[in-house]
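Removed: one protein chain of the complex. Kept in place: all other protein chains.
In this document, chain identifiers A, B, C and D correspond to the written order of the chains, with residue numbering beginning at 1 in each.
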Amino acid sequence: MISIQNVNQLYGGTRILWDLDLEIEEGSCTCIMGRNGVGKTTLLKCLMGLLPVESGQIQMQGQPLHTRPAEYRAKAGIGYVPQGRDIFPLLTVEENLRIGLPIRKDKAKEIPEKIFELFPVLGDMMHRRGGDLSGGQQQQLAIGRALVLDPKVLILDEPNEGIQPNIVKQIGDVILKLNEEEGLTVILVEQKLGFARRVGKEFRLMEKGRIVAADRMDNLNDDLIRQYLAV
Amino acid sequence: MKRLLAICCYCLGLMLSLSATAAEKPLPSELEPLLQELTESSLSKAIPVLDALEAEGGEALQPLFSYMLEGDLYYIKSSRQVIAVSEEAGQETFIDMLSGSEIEPLSSRDIKKIRVNNRLRGHLRDAIARLQLGSESAAVRESAVRSLLSDLDENTLASIREARLNESAGNVKDVMDMALALYRLESAAEASDRIEAIAQLEGSLEGDVRNALNRIADNDPSPQVQQAAQKALVGIEQKVEFYAFIDQLFFGLSLGSVLLLAAIGLAITFGVMGVINMAHGEMIMLGAYTTYVVQLLMPNHIEYSLWVAIPAAFVVSGMAGVLLERLVIRHLHGRPLETLLATFGVSLVLQQLVRTVFSPLNRQVASPEWMSGAWEINPVLSLTLNRLYILAFALLVFFALMLLLKKSSLGLNVRAVSQNRDMAKSMGIPTGRVDALTFGLGSGIAGIAGVALSQLTNVGPNLGQSYIIDSFMVVVFGGVGNLWGTLVAAFSLGIANKFLEPVTGAVLASILVLVFIILFIQKRPKGLFPQKGRAAE
Amino acid sequence: MTAIDNARELMRPDRVWPFLVPPAAPVDVSKNVLLYVEGVSVSFDGFKALNDLNLYINDGELRCLIGANGAGKTTMMDVITGKTQCDEGSVYFGQTINLLEKSEPEIAQLGIGRKFQKPTVFEAHTVFDNLEMSLKTAKGIWQTLMARLSPTEIDHIDRVLEIIGLKEHRFMLAGALSHGQKQWLEIGMLLVAEPRLLLVDEPVAGMTAEETEKTAELLTSLAGDHTVVVVEHDMEFVRSIARTVTVLHQGSVLAEGTMEQVQNNRDVIEVYLGEEA
Amino acid sequence: ADTIKVGVLHSLSGTMAISETTLKDTVLMMIEEQNKKGGLLGKQLEPVVVDPASNWPLFAEKTRELLTQEEVDVIFGCWTSVSRKSVLPVLEELNGLMFYPVQYEGEESSKNVFYTGAAPNQQAIPAVDYLMNELEVERWVLAGTDYVYPRTTNKILEAYLKDKGVAAEDIMINYTPFGHSDWQSIVSDIKKFGGEGKKTAVVSTINGDANVPFYKELGNQGVSSEDIPVVAFSVGEEELSGIDTGPLVGHMAAWNYFQSVDTDLNSEFIQKWHAFTGDENRVTNDPMEATYIGFNMWAQAVTDAGTTDVDEVEQAMIGQEVPNLTGGTAVMNKNHHLSKPVLIGEIQDDGQFEVVWETDGVVAGDAWSDFLPGSKDLLADWTAPVKCGNYNVETKSCGGQAN
């Protein structure tokens, strides 16, 4: 589905991603993990086209993506839930959701009901400004907003940051459901092991801008954790 | 709107009737020596000649007087023959006044204008008015009587009395009665007569009536008459004051509409997109110059040129805006303050460009006939048509824009892009196109504003400069990012200014308004209609 | 002799002149309660974010505050720190100090420090400068202008740098830190300021498990000398530090008690924890 | 030097460019023509054009540059009073020579400046006389932009009118800021003022850009020239070329020159102007004539003096005579102001003026007005023995400015 080869990325003069390779299979749910500052967010941004890559290739279903702007990637079916949510603060919840409608393949005019089933709170908050919502509500809105695009691949950057436990569970359920029932490919950055274990099928461990371990989630053992996730 | 159109037609009709009555009927030949004299007499000596002409020729002279009034009366140098040269659609026709027939075109070197000055013009107008008392159109008759009000004498009175007998139209009769009463007021020997006249004149807003009453109130030998006049005056003054208030309100609204037009485009480029666009004024200027060029291209259709100029200006300024966005502003995303500098540079370049292409002189933009003049509601209240149209136009543009932003996805997209560009991209919004379109839209509207402003003020390289500060003030006062705020701000500033002006004078009024804005912003640091919520902090 | 000593004392380079230091406002905690929040209500365009909220924090306590997203936890902190005006109610710091009358800087100078939910640091400054500015010193213009870092202060900052694990990054611009690092830096800014009351909004969001543990240790160690109020959704974390837990719901207190009690409260399970937590 | 350098100090950008560029072109045209005639003293003239950009301090700086860096022999330049005031100290310090071609408020006479535009007594007073005598005007609106020229002119006029027995309530004075564009209230006030039964006229010293909206508003509110005529001192052909003059027919201006005046010299001048600018529609105006006169006088004075030395040329200038474009001759007086005829023209619908009145002979420009208390006793005379710009006839001494 998505293949990233040899990607390098620099901020100013500092190299963040080093010859990074990553393969994501269709219908998989891959969890990317690593300590703070290893470059997870950077990687996702490169994938989304929000940061230019220095060198390397990104492909989606065989099509090159790295030459294309972010809006093309969104149209091609990548939905992005950024770290820190990035809600449009002065748009209402409804407007935040509507933004994605025009690029849906089915040209729907209304926000799909599904979103409100998944996150009922969004229905209640429909006409409030996105920026006024509490952190957790914003997070739900961000996921909902990405789902409006009807994506093939959903990228989530620490989706549970600041979310109340029952909703964390619910988000997990949603991701599982989307992944298992609708075949949505999911790329997930997550720090909380419990959640990662529950939702992820695959894991990738990052360190210093490289993927250092990759396997099925079942094989994530304490050794690896100690080596790459412990402080 | 309908009402306006009706008034327009009425005015047009008036104009036409003035020139159309100048039919080419031959003049009695005994006038020839007098005409001859007209060509010879100097400006100061012409009045007796005109009086003699009027006395002898009567109504037949109306066309001659009209031509003379318009400055279209000439004589052939060699023969001293009096001719009229009228121009229509670039076509000159030469008419011999005596015979009333058209003659061969002559070169401008062979003929000489019969000069008129202000004094003669006044005289001619009175004469024409007297002659027009018998006109077929009631409107013409009415205005004829009105224009005679200011100097009534026994002679004129006689003609009015005569005309009154076979007058059928009610409103003309009223005016005639007023004229008669007015005359009676000042010339009747009996105090009771004068009081009666006062009663008749009560409530009239006509300036001449008021002046006469004022004179009577001060100087009449009879105290009763004086009192009556004073009482009548009080009533009149009250009315006048009321209308003066309306007048001022209109002035305020109209100034507001100008501010609104100038600011609306900025409300988009600056308010919504966040680009501090110092070249906004120059976009207005481009629109005004487009109007000028359009008029150059269609010299014979000035009446319609504005309808062409509006879309043309929108396109020209809009394209300029798109170019500016693509070439410069695109590279400055996330650096709003830098846009100030770059656009400031652009504004310098555009100004100089216009100076080089069109010369630094102001260009002449004609007002179409239907935009000139005023809608006379009564003698003390008349609303100038161009302002009225511009007011309507400003509102139209405003609501059209609102509709566009509400109904199309553009509105939503722009706001999304301006709030979080990266995220907007990730949602599949073609940010580049949205930026260009929005900036184009804002600039295009500025262009339209230029068309309107060309009807009010100079079309020159500095046009934009004079509006840029006001525009920013309006947008900020209203609250950045809120179009309604812009609307309210523009009108309130306009009205405040116009109500202050009579009290303080124009300069102090502007200063006070500025100080008021400064103080107001202390109270409401985000303008009249601030963006609310957590994110706005 | 004493005059010279006095003069010497006066000229000590590591100190501001004593008369320039504002007298430390004594917080009256005779009733052993540091913070009173009583009957506080806040609404935004008709939406009630806080609804007659009552909360008492004891001196030296470590209090965990949980509650559904949008329950009003952050808003409560906003009210305490003076960022948001409340519609009614009263907020007292100790017995005597009415916080509602004070401005944000005044409240901060009273010794109430805060970590925001979304990490906010001075991005154009280095990590070190960020900490320096947070030092507990006089905050007047003149003092700031004349301020010099004393060796003790430098040591203090170094210690904190060690704790927050940004020692290597001390001269890095804060804007270049990753999300988690910014979280740490902001905690560090709290630490150097040595406030009486710490309001910590979601400190472990985006931290790894181990870091979370470390944070837990840190906060526990702070309690006692300081009073700490922590908002967090990470139940594991809460469990590891919690003594008393308060649950907010729709702007008022839903439940309060030990972790045990709260965890088994039906209402809390329903609106917040979910079945299996 | 093998050329005679002529400095041209007119704004080519900024707000004043609109008026001043024309004068720059005029000077260039005059120089070109003079060169065709073989230059002066056997040398070619070389123009040095700079742009003071409508920025007053820059005027001073550019003058210094012209005089010390470029070492020009004469400067033609300035339009606004403030630019002249800014330049003046530099001229006096470096002993330069400047020709100032615009009508102005008077109250000045410098050894280093020749004023070829009209002084107030060459424009305002004759115009008011005309209105009073010919049009029987009884009420007066003195409307002006708030700066020194209108202030002084109006002050002079007010004193003059009161002298003539006009009551104070029959004079309305109104000032507006530069570039004022919203004239609704003021025009409506004028209309009211004029509607009270007495013949009313507006004497306008409104400057520059503000005129267009003013006249437009007059037209639209239906104030015709027969009801309330406006006589303007700052509106010439150039300004009119930017207005649709249809509704303005009959309003007046007072100048020393109109393009429409039918003399051979004038047609020749207009022809040359058109040829020089390559534009058949470019109009000519009064400051251009003033430039023309000034330039020719200077050329004659240089020839007479046989040198471009400022002191000698200055003395040679006095008494120079040059034919006016409107007939007759202009004479440079001892006070560095000209004697010229005054014309009053009515606006025609083709944007030209029709002369309706002119003074019998020439009027000598007055440096110090007779109607201002402070300057009644002052007199400028740059010939021996007085040799100063502000000689007080009472105290028989020169003011502080003496040099």
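Criterion: contacts are C-beta pairs under 8 Å (C-beta built on N, C-alpha and C of every residue); 3 or more make two chains touch, one makes a residue touch a chain.
Operating definition for what follows: contacts and distances are computed from a predicted model.
Visitor: With one chain of the assembly withheld, which option in "Ring-1,2-phenylacetyl-CoA epoxidase subunit PaaA", "Amino acid/amide ABC transporter membrane protein 2, HAAT family", "NADH-quinone oxidoreductase subunit I" or "Na(+)/H(+) antiporter subunit C" matches that chain's UniProt protein name?
Guide: Answer from the UniProt record of the missing subunit chain: "Amino acid/amide ABC transporter membrane protein 2, HAAT family".
Visitor: Which listed residue, B:158, B:234, B:349 or B:403, touches the chain dropped from view?
Guide: Of the candidates B:158, B:234, B:349 or B:403, B:349 is in touch with the missing chain.
Visitor: Looking at C:81, C:208 or C:227, which makes contact with the chain not pictured?
Guide: Missing-chain contact among the listed residues: C:81.
Visitor: Of D:19, D:81, D:123 or D:221, which residue touches the hidden chain?
Guide: With D:19, D:81, D:123 or D:221 as choices, the missing chain is touched by D:81.
Visitor: Given the full complex, what residues of chain C touch the hidden partner chain?
Guide: Spelled out for chain C, the touching residues are 81, 83, 103-106, 108-109, 113-114, 116, 120-126, 129, 132-134, 139-141, 144-147, 171, 173, 175-176, 189, 193.
Visitor: Extract the touching residues of chain B with respect to the undisplayed chain.
Guide: Spelled out for chain B, the touching residues are 270, 276, 278, 328, 331-332, 334-335, 337-342, 344-349, 351-353, 356, 422, 465, 469, 472-473, 476, 480, 507-508, 510-511, 514-515, 517-519, 521-523, 525-527, 537.
Visitor: Just checking the interface: what residues of chain D touch the absent partner chain?
Guide: These residues of chain D touch the chain that is not shown: 12-13, 49-53, 55-58, 60-62, 64-65, 68-69, 80-82, 85-86, 88-90, 93, 107-108, 146-148, 151-152, 155, 175, 177-178, 372-375, 378, 389-390, 392, 399-401.
What we mean here is this: only the chains that are shown with their structure count from here on.
Visitor: Which two chains does the highest number of contacting C-beta pairs join?
Guide: Result of the pairwise contact count: B-D comes out on top.
Visitor: Averaged over CA atoms, how far is the centre of chain A from the centre of chain D? Could you give it in whole Å?
Guide: Here chain A and chain D have centroids separated by 75 Å.
Visitor: With chain centres defined as C-alpha means, what is the inter-centre distance between chain A and chain C in Å?
Guide: 31
Visitor: Mark out which residues of chain C touch at least two other chains, giving numbers and ranges.
Guide: Correct list: 44.
Visitor: Residues of chain A that contact two or more other chains, please.
Guide: 132
Visitor: Using the touch definition from the top, list the residues of chain B that touch chain A in their complex.
Guide: 409, 412-413, 415-416, 419-420, 422-432, 481, 531-536
Visitor: Please output the residues of chain A touching chain C within their complex, sorted ascending.
Guide: Spelled out, the residues of chain A in touch with chain C are 11, 14, 35-37, 41, 83-84, 121, 128, 132-137, 139-140, 158, 161-170, 191-194, 229-231.
Visitor: Mind pulling up the chain A residues that touch chain B in the complex?
Guide: For this pair, the touching residues of chain A are 48-50, 69-71, 73-75, 80, 82, 86, 88-91, 95, 98-100, 102-103, 129-132, 145, 149.
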